[in-house]
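Every protein chain of the complex appears in place save one, which is left out.
Entry: chain A
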Amino acid sequence: MSTKTDKIDRLAELTASTETSTGASLWVEAWRRLKGSKMAVIGACIIGAFVVVAIVGPWVAPYSPTAQLWRGEVFTNQNIFVGPRAENWLGLDHLARDEFSRMLVGARQTLLVGIVATLLGFTIGALIGGASGAALVLGGKVGRRIDTVVMRVIDIMLALPSLLLAVSIAAVLGQSLTTVMIAVGVVQIPVFARLLRGAMLAQGGSDYVLAARALGVRKRRIALGHVLPNSLSPVIVQATLSLATAIIEAAALSYLGLGNPDAAEPEWGVMLAQAQDYFDSAPMLAIYPALGIIVTALGFTLLGEAMREALDPKLRS
């Protein structure tokens, strides 16, 4: 090779390795971008605060969330409520329980429902979608058949209004916190399945998959080693966003009275439902749990959106 081409090569090398000489995988780069995103930092802070409250809440709560300590001060029939004061920071609820303690303790259940439900939907949905996508990528007539049948079932699930589906499941399984988790989780299944399958389908048609086949790589390795890892980012983003939806839906189911049968046990959705009756005279009782739900959902949404941007291959520098 002439010196001229050598020079061009050297130039290309220099421009290719500005930052690191060891190379950064896409995950590492995404993490770097995520750290630099304001949205991600705010979202993570909100989520972090929420998780800390959920974990330590019951121990730091100044009063028992179920104890009715100030019975003589709240008279619902006369619309007399106690607002925020020194010993009860957020005031008292309709049964004269400390609202602040109930908010702290309630966070745990809300978080638990959100995480368990999303995990459930994510796991089952990803398994179904992954299997369907893998069948399609592995190819053949059988693979296409399997995919068609699975996807039509998923379509049917997707066609039902999610809240209606959740209500039906909760109605069949009876009233409990587990029911809420299952109901909310099941609703998420088709979303994850479709998303992963679609991503795998798109990746399956890409050039590097063709190149792997030309190289003589076995089909199973192509499906699991090439297609699946490249299809995960939209699903991970969706999982983060789903946490927000799951919390809202769990709250909605609790609000509808399908959650924990023990109404004394604090949960933001239940608290919102109970506060509804006294909304005219004590609106703050509804606003606290509502604000909790909204801010938490916002945190997950912010983080999810930031992750979507960080993982977007089009933004790759």
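Rule of thumb we're sticking to: contacts are C-beta pairs under 8 Å (C-beta built on N, C-alpha and C of every residue); 3 or more make two chains touch, one makes a residue touch a chain; residues count from 1.
Here is the rule we use: contacts and distances are computed from a predicted model.
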item	value
Name per UniProt, for the chain absent here [options: "Tat pathway signal protein", "Peptide/nickel transport system ATP-binding protein", "Bifunctional protein PyrR" or "Ubiquinone biosynthesis protein UbiU"]	"Peptide/nickel transport system ATP-binding protein"
Residue of A:Arg32, A:His94, A:Arg213 or A:Arg308 in touch with the missing chain, whole complex considered	A:Arg213
Residues of chain A in contact with the chain not shown	1, 5, 8-9, 12-13, 15-17, 21-27, 144, 148-149, 152, 206-208, 210-218, 221, 226, 229-230, 313, 316-317
